[in-house]
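My questions will all concern the structure given below.
With one protein chain held back, the other chains of the complex are shown just where they sit.
Lettered A and B in written order, each chain numbered from 1.
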Amino acid sequence: MIAFSAVSILLIITIFIFGEGMPVMVKYGLRKFLFGLDWFPLERSYGLLPMIIGSLMVTGGALVIGVPFGLACAVVLTEFSSKRLRRFLKPIIELLAGIPSVVYGFIGVVILIPFIRDHLGGPGFSVLASSVILGIMILPTIISISIDSLEAVPRTYREGSIALGATRWQTTRMVMFPAAKSGIIASIILGMGRAIGETMAVIMVAGNAATIPRSLLDPVRTLTSNIALELGYAAGEHRQALFATGVILFVIIMILNTIANMTSRKRRP
Amino acid sequence: MKIAVPPRTEQGIIRALLWLLTAITVFILFFIIFYVLKRGLPVVSLEFLAQNPTEMGKAGGIFSTIIGTIALTLLAILIATPMGVGSAIFLTEYTRENWITRMIRFGSECLAGIPSIIFGLFGFILFVTKLGFGWSLLSGGLTLAFMILPTIIRTSEEAIRSVPYAYREVSFSLGSTKWQTVTRVVLPSSLPGIATGVILSIGRSIGETAAVIFTAGSSLHVPTSLFSSSRTMSVHFYILAREGISMDNAYGTAAVLIIAILGINVLAYSLMNRFMRRYC
Partner (left out) sequence: MSEAVVRAENFRHFFGERQTLRRINLEIRRNEIFGIIGPAGSGKSTFLRALNRLNDLVPGSRTEGTLEVCGQDIYGPGTSVVELRRRLGMVFATPIPLPRSIFENVAFGARMAGVKGRARLNELVADSLRKTALWEEVMDRLDSSALKLSGGQQQRLCLARILALKPEFIMLDEPTSGLDPISTMKIEETLRQLQSEFTIILVTNNTKQAARVADRTAFFLNGEIVEVDRTEKIFSAPSDQRTNDYILGKFG
């Protein structure tokens, strides 16, 4: 019986989130939720489009920042540096995954926000700030899983390529990347999941205005922060609308999980 | 038209670029820790650790939040460990690979990917509201337990699988029952691995905010029972920083948090290393 705890908990969570969120979605129509522009819970207007777009923008931004840095780090540590440096740095980078997200958010508030406000303009609390903070937060995930999958490529592949006269970089690009592709993609998807699901750090730096941002320097509100900001005082239909937000978030995450699951399964047939 | 760059030169340029990116990454990650510690450690003193917060956290220490964190984490671990280890034993010892194990594993993986705010929503509606536990250690502990369950299942499963098959065979050939083999041979041998998973989960529980704030509440009193509302260090830090109550105390709390979590993770790593050395 115990063994089914994970499955049953997943089921219970699904039932409760959907059970709370669906009625209000049905009442006003899914379209209004997905494409409505206005979030005025007191006037019973529950448009989630700004938050959906906000989540996507922030996550996309996080990937634009996190992926190149993360992959560069993984490649340097596996291909261009000594084994000792990797042995030393990898555990430390993994340790950083354990730092509470609120700490990242806080660093954003005290360092990044003033910097953006003074040098780039706008209020500072913005899409840009959220993307940078999230990008940093997903680094450990991307680096550590990419290193694992690059290390899992048989040594003979690399040696074969170098024996044919390829440089280290050519080997990395033409041999190692394709061989480790599914692992690297899985790491990116996991990072993406983490970025979409992150709540507290984003609340602290995003500005949280429930409108579609016009530029990278405008404030933004994500699906997660929408829930966390208002759950404390929401009641009745308003609270249900927050659960509806949860439903949409849940569905997005599930889709990502399934994709990640499928790519990583391909790795080990 | 592609400009022909000699491969060696190309490699040189790319290599420099990659090293630059790596250096920046490592610098940023280290910078965060050092910055927080540098600003926070001066605030941390024995009084800071041993006194209760006063004036909403503006003055005083963080004692009640330390107690809250420990109580909540302990509760979550006590609930999730038996469930997680039990699931792992079932998955590895009592079934063959089939659709049931695949379903359990898929369920556990999905659970692992669910963002903490969803756990918060769920805990809020089920434990706080429907079951009437209110904002309490119990609600928070159950929510956290559900959240860390997948980690415990996965690490325990790996640990149990890495116990050599021969040990089981020897145990059976010496006349042990299945249950004796599992409890006397398999579990003791996989204990360091299981402990690693539990410790990592402790780290995650301590750092969690979103799932806790809506289930355990944010009372500043030292909790007295399972049904007391309580504030953890992470929540306290979040509130201090977000509402601008006291930056000094926020830095201090963050420093304590980071040291606690780093310490716990280092412990987990050393355990894992010992475990690897024993079998590899």
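Operating definition for what follows: contacts are C-beta pairs under 8 Å (C-beta built on N, C-alpha and C of every residue); 3 or more make two chains touch, one makes a residue touch a chain.
Please read these numbers as outputs of a predicted model, since none were measured by experiment.
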- Message: Counting the whole assembly, list the visible chains that the omitted chain makes contact with.
- Response: B
- Item | Touching the absent chain when the full complex is considered, from B:62, B:125 or B:185 | B:185
- Among B:35, B:63 or B:172, residue touching the chain not depicted: B:172
- Could you list which residues of chain B touch the chain missing from the display? 96, 164, 166-177, 180, 184-185, 188-189, 278
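As a convention for this text, only the chains that are shown with their structure count from here on.
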- Centroid distance [mean C-alpha coordinates] between chain B and chain A, Å: 18
- Task: Over in the complex, which chain A residues touch chain B? Could you list them?
- Result: 2-7, 9-13, 16-17, 20, 68-70, 72-73, 75-77, 80, 89, 91, 93-96, 98-107, 109-111, 136, 139-140, 143, 166-170, 190, 193, 196-200, 203-204, 224, 227-228, 231-232, 242-243, 246, 249-250, 253-254, 256-257, 260-261
- Item | Residue ranges of chain B touching chain A (in the complex, touch as defined) | 7-8, 10-11, 14-15, 17-19, 21-22, 24-26, 28-29, 32-33, 35-36, 82-84, 86-87, 90-91, 103-104, 106-111, 113-122, 124-126, 146, 149-150, 153, 200, 203-204, 206-210, 213-214, 234, 237-238, 241-242, 247, 250, 254, 257-258, 261-262, 264-266, 269
